[in-house]
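All protein chains but one are shown in place.
Chain nomenclature is as follows: A and B, assigned in order of appearance, with residue numbering initiated at 1 for each chain independently.
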Amino acid sequence: MGAQAFFLAVFGLAAIGFGVAVFRTSSMVRSALALLFSQTAVGCMFLVMQTEFLGVLQIMMMATEMSIMAIFMVMFMMDPGGLGGMDMTHQKRFSIGAGVVAAGAAIAVALLADWGAVTAQAPDAAMQTRELGHELLGRSMLIFETAGVTILTAMIAATAVAIPVQNLASKDDKEVSQ
Amino acid sequence: MTVAIVLLTLFGSAWLLAVIEGWTVTGRLRPAAPLISGLAHLGRESIVPRSPDRVFFEAAPVLLLVVAVLGAAVLPLAPDLVIADLGTGALFINAALAYVLVALIMAGWGPNGAYAMIGGWRFLGQLIAYSMLIVMPITAVAMRAESLVNTAIVGSQAALWNIVYQPLGFVLFYIAAMALAFRSPFDLPTAEGELAGGVDAEYTGVRLAVLRLARLTLVVTLASATTVFYLGGWHGPLLPPWAWSLIKTLAVAVSMLLAGGYLPRIREADLMRWCWTLGIPLALLNIVIVGLLILVVP
């Protein structure tokens, strides 16, 4: 239990440190990769908490997600290299206040609530994967299916929003000119 | 002890690959050449380009090497010769190899060079093409083994290797593995003709030596993964288990090396089109076929 708490704290500090770095650097690729390493540290926290499948899944998914984030940053920022030292923030005081209040409230709940007894023993990894599979295709199947359909909907919606509307526009132009 | 053996095998195989690669290129068999050129790299000046992103520039080759070794850590050479036999080993190797992309983006962005950066971002497109073809065949393999544990996956192939049971999955995985290791025909991020070396372009000296070692190690890791998932791992007559694993891994690695040498480099758009319009439907078909086989054949 002691070692677990120690490693949890180490990876937690890493996650927080990289999380802070996301908003402190002005280089956009650094920012995206800092977020990636923050998420990886979160994945390592899952591993420390013996939730092997979810930890490995988190580490795997975030590598791709955040790399895509990085290329979008480079595409859409005026100063992706961060050499110009632009200030990319607004309503600073309000944001800091909101962040501190949100974190403080959550910490207060974490410290003040009565969590009851903590379970010392976790099921082993292969067992967990098996049970999670039964959960996914058993009791929670409907939710799982909904998640799948949500992803499909999001893919279609994102593509529909992102493809250029040139053809439509040119058709309209023709109609107008006629 | 296990760690030492696995690392020695990994780097030994990488060295052998380098020798064979040199042999096919120059026509001369010189076993010492990789070591000599490695030592020569140590002696050369390590040039740092102007205004680099220093953190990424230094970290990228090391990250690539670490990722390749981590991927190999969950692959068994023999029933008890595996560094970590994780409960989710087949998924873990995907997670480790996803960071090849991160390393290449870092190597591309770090040196502040146009060719390197294009190479790095190109690999992102390449990942979107190949990644499904890595994951979906492994899904079919795990379905047959009814486990994500790599030793159990090898165990499930005792009677019949997966290359016979699901040949479609093997072909897709083999091609996707070559794309993941960015060997030629898929060497888009390092394309020598068009990008002047791409992500390799700005690296010199020690860093280039590490980068080369990491690339060869990555090929060995992927060949080892192919062996574990499709070629029955340590199964084989007469010879001890570790020898079979080693022979199969080397055979796959050399075949990857040689197959690529005779093919023209594929275009990024073509790779993407083929992978999504042909590869992914075939991978889904493979999953369906394997599922039917599991249910129908006792």
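To be clear about the criterion, a residue touches a chain if its C-beta (ideal position, glycine included) is under 8 Å from a C-beta of that chain, and two chains touch if they have at least 3 such contacts.
FYI, contacts and distances are computed from a predicted model.
Choosing from "ABC transporter permease subunit", "ABC-2 type transport system ATP-binding protein", "NADH-quinone oxidoreductase subunit K" or "Xanthine dehydrogenase subunit D", the protein name stored in UniProt for the chain missing from the display reads "NADH-quinone oxidoreductase subunit K".
Within the whole complex, touches from the chain that is not shown fall on A. In the full complex, the hidden chain is touched by subunit A at residues 1, 4-5, 8-9, 12, 15-16, 19-20, 22-23, 31-32, 35, 38-39, 42, 45-46, 49-51, 53-54, 57-58, 61, 65, 68-69, 72-73, 75-78, 88-92, 94-96, 98-100, 102-104, 106-107, 110-111, 115-119, 121-123, 128, 131-132, 134-136, 139-140, 143-144, 147, 150-151, 154-155, 157-162, 164.
In this text, only the chains that are shown with their structure count from here on.
Centre-to-centre, using mean CA coordinates, subunit A is 27 Å away from subunit B. Across the complex, subunit B is touched by residues 27, 29-30, 33, 36, 52-53, 56-57, 59-60, 63-64, 67-68, 70-71, 74, 83, 124-126, 128-129 of subunit A. Taken together, the subunit B residues at the contact with subunit A in this complex read 51, 53, 55-56, 86-88, 91-92, 94-95, 98-99, 101-102, 105-106, 109, 121, 124, 127, 131, 147-149.
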